[in-house]
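Take a look at this one; I'll ask things after.
A single protein chain has been omitted from the complex, and every remaining protein chain is retained in its original position.
And then chain A:
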Amino acid sequence: MATQTQFHVLAVDDSLIDRKLIERLLKTSSYQVTAVDSGSKALEFLGLNGENEDEEMNSSVESVSAADEDHQVGVNLIITDYCMPGMTGYDLLRKIKQSSSFKDIPVVIMSSENIPSRINRCLEDGAEEFFLKPVKLSDVNKLRPHLMKGITTKNEMQSNTNKRKGSEEIQSPDRTRPRYNELEVV
């Protein structure tokens, strides 16, 4: 399948305005978008109806991982608001990371509140990025590497049968990690 298939992003936000905004931002970036207003609707869309997901999937787990998982629902990335009634974005992140079928889908969290402990917790628990609202095009541009990584990973999975290795390799340049100044090594 040589040609560009569009990436499909699932956007989750309880605010209608923010949903419209993120949808436009994503579509402008040529992504296919599904926007839902809650974590539970997101899980529903993914086909994860909660509790017994893993048990149900056990019998068909061979076919799911052998086949192209993403084509089941075709979601390549999930971007979610943090503050939502009922299930927060963090809760959703956890549920996705605990799911055998979907744990490899990159998850990005958005929040209007700049709370470092919140941000760190999300990143530590598997979120790829944390965007402060209001979200801009420059933020959405940061999604592409995470989506491309998904393609590489899939190719690796199809050629080996290993499950993917640790995901720490690709860091977004904005992460605050000490960078060695290579010029010093002379």
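Everything below uses one rule, namely that a contact is a pair of C-beta atoms (placed from the backbone, for glycine too) under 8 Å apart; a residue touches a chain by one contact, two chains touch by 3 or more; residues count from 1.
Note that contacts and distances are computed from a predicted model.
Visitor: Between "Importin subunit alpha", "Monocarboxylate transporter 5", "Acyl-CoA dehydrogenase family member 9, mitochondrial" or "Histidine-containing phosphotransfer protein", which matches the UniProt record of the unshown chain?
Guide: Spelling it out: the chain absent from the display is recorded in UniProt as "Histidine-containing phosphotransfer protein".
Visitor: Need a quick check: the contact residues on chain A for the chain that isn't drawn.
Guide: Its contact residues with the unshown chain are 15-18, 20-21, 24-25, 28, 83, 112, 133-134, 136-137.
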